[in-house]
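To start, I am sharing the structure in question, which I have written as structure tokens.
Yeah, one chain of the complex is gone here, protein chain that is, but the others are all in their spots.
This part shows chain A:
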Amino acid sequence: GDVYDMSGQRIEINENTEKVDFSYNPLADPKFAFYDHSLVEAVKLNDVPTHRFFRLLSLCHTVMPEEKKEGNLVYQAQSPDEGALVTAARNFGFVFRARTPETITVVEMGETKVYKLLAILDFNNVRKRMSVIVRSPEGDLTLYCKGADTILYELLHPSCNSLKEETTEHLNEFAGEGLRTLVVAYKSLEEDYFQDWIRRHHEASTALEGREDKLSELYEEIEKDLMLLGATAIEDKLQDGVPQTIETLAKANIKIWVLTGDKQETAMNIGYSCNLLNDDMEEVFIIEGSTSDDVLNELRNARKKMKPDSFLDSDEINIQFEKSSKKQIIIPDEQANGVYGLVITGHSLAYALEGNLELELVRTACMCKVVICCRVTPLQKAQVVELVKKYKKAVTLAIGDGANDVSMIKTAHIGVGISGQEGMQAVLSSDFSFAQFRYLQRLLLVHGRWSYIRMCKFLKYFFYKNFAFTLVHFWYGFFSGFSAQTVYDEWFITLYNLVYTSLPVLGMSLFDQDVDDRWSMLFPQLYVPGQQNLYFNKVVFVKCMLQGIYSSLILFFIPYGAMYNTVRSDGKAIADYQSFALMAQTCLLIVVSVQIGLDTSYWTVVNQFFIWGSLSVYFAITFTMYSDGMYLIFTASFPFIGTARNTLSQPNVWLAIFLSITLCVLPVVGFRFLKAQLKPTPSDKVLLKIKEAKKRPPPPSPKRRLRRTSTRRSGYAFSHQHGFGALIMSGRNMRPKSPFATTGTFSPNSDKYKHKGL
């Protein structure tokens, strides 16, 4: 048996390594580079198993060829892995050239052969394999099968046991390197038996009842006593920047769970390669029990090791369990005595997700820094997310690229789809989507953080300005016989939120940023306040309210004091209601404008324009509305005629305005200063550090990493859309251009499911 491996062998591959010359094959893909000469030699020497191996690869698939020009083949593969395998076969001289519903044309070492395609035994999630039955031009009937190793090993003929052992060794080696493996096998069929089978197959496929069951029974029947050919492995390259991203996110106190359909070895390997697991960890627990009790014991042992006293009756959470009914428990965070990792297989997970083990799982898993669930089904992915949502006070984010991630993406609070070669389903069902995993850190640490800060600032300011605006009326009530007389002009009340103060706060909530993107990526700690809800919560709201009350007091009593029993500098009235209203509203507007100036930490032209613009618009509108002309046209609507002219020309009015601004701003500035001096929060410290760092020459911006063109990540090399084989056989999709099917593959390996811990 032959084993081949697209990415390379143990010898170091570099530019100087001689590439295999595929010039003997005019149809080879020019982009293909291969370094192991022995394999090519084997092909050239007509080694039968090798030929059979590549023949299988070129026959057993659901790829659609496209040959727009002579000799320029393009494969349309549902799964990139499948495409890769067919391309590999093509380069070794087994060129899959064309396909009709009944035939497959293959150019074998320059010789065109037309195989009759008799049946496609379709892939599905249970079978985890696919087969084709073909009749070669010589008339031999052969069944070619490829599938997951665990499944296929049970179907092998006993005669290939020695090969099986050798292949197992290879498979383990590949899985250890994080490669995606597949076992291929074939079987020669007897003509009579096949005729009988195809007849029954036809019956079954036209059966009205239980067609699926009957078909799968038939498939089982024929797919046995297979002869092992070998195994394939495909390197599933991680995207750029995945380890760095994971490291950064972990620093930002985001807990990361990996849910993957890969094998345990593959999953752990990927965990190591992207820095999730490392040797600094005290221990990586592996949960692989096959009964409910085993799983429980393993989970308990793990927890005992991490936090021995969590089993005592005095433990808070245990007490809490007893008190509250099981459904509403929110498990608080527990601190383990070290850094641990947890790996759980899909089989055990099935038990762990059952009723009474749920809590055990959540408690144990949440103590670990990293949780990896391997061999999980799409449904389990969603269940795990659901579990965390149910028992933890946490926001969950699911990110994945395949169709099998859709359920999890939809379950999580935030779903992110990676658009890639896996099709569009994940993207279509997600809230956010981008092309590469590493953009996640920008999404969370930069845009998520900004968005949170902006939202909080917006809310705070909005509450403040309306408290300051409204409560003045309350104080005025004491002096107007509680008659609901408004302090301000009716027009001012109408326009205050609509015109005078709307754009500045909009400008702030659109553009504000306390530190720019580079710094927020450099200091992931800045993300933590968001997880802890620090920027807007009840306390902050009360503070806002107190500030609003204070401001409204100032805004009422300063004009009150300044107006009380006073007159203009020509002796005429100024203590009248209209002048008072104008003075109070001018004070208010300037104070809230100054306040937004204090809140804004990132000034843009737009901010300046909005703030100054709003103030000028206020004065422009005021003078217009209080002008003679408006009064003479709409006498009843604008009774404040002349107030602006007569009041705002007075020096004591402006002195009072200035005084109220000072008094409103003073405590805010003082409080902020004291807080930064005496009780700086971690993020204050980071901000200070950034400020210091900004004085120095800026650090060189991180080098642009070379972008790899290949972002090939996929599951087994199958087209996973059920019934695609039947579609090919029917010939309905035999159009010049293969339709873009929205299909997913089984298990992309870096579906990260993370949850932001409390």
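Here is the rule we go by: contacts are C-beta pairs under 8 Å (C-beta built on N, C-alpha and C of every residue); 3 or more make two chains touch, one makes a residue touch a chain; residues count from 1.
Just so it is clear, contacts and distances are computed from a predicted model.
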| item | value |
| --- | --- |
| Among "Glutathione reductase", "Calcineurin-like EF-hand protein 2", "Cell cycle control protein 50A" or "AP complex subunit sigma", the UniProt name of the subunit that does not appear here | "Cell cycle control protein 50A" |
| Among A:Gly139, A:Pro158, A:Gly355 or A:Gly571, residue touching the chain not depicted | A:Gly571 |
| Where the unshown chain meets chain A, residue by residue | 479-481, 483-486, 522-523, 525, 558, 560-581, 628, 631-632, 635-636, 639, 641-642, 645-646, 650-652, 655-656, 659, 662-663, 666, 670, 673-674, 676-678, 680, 682, 684-686, 688-689, 692 |
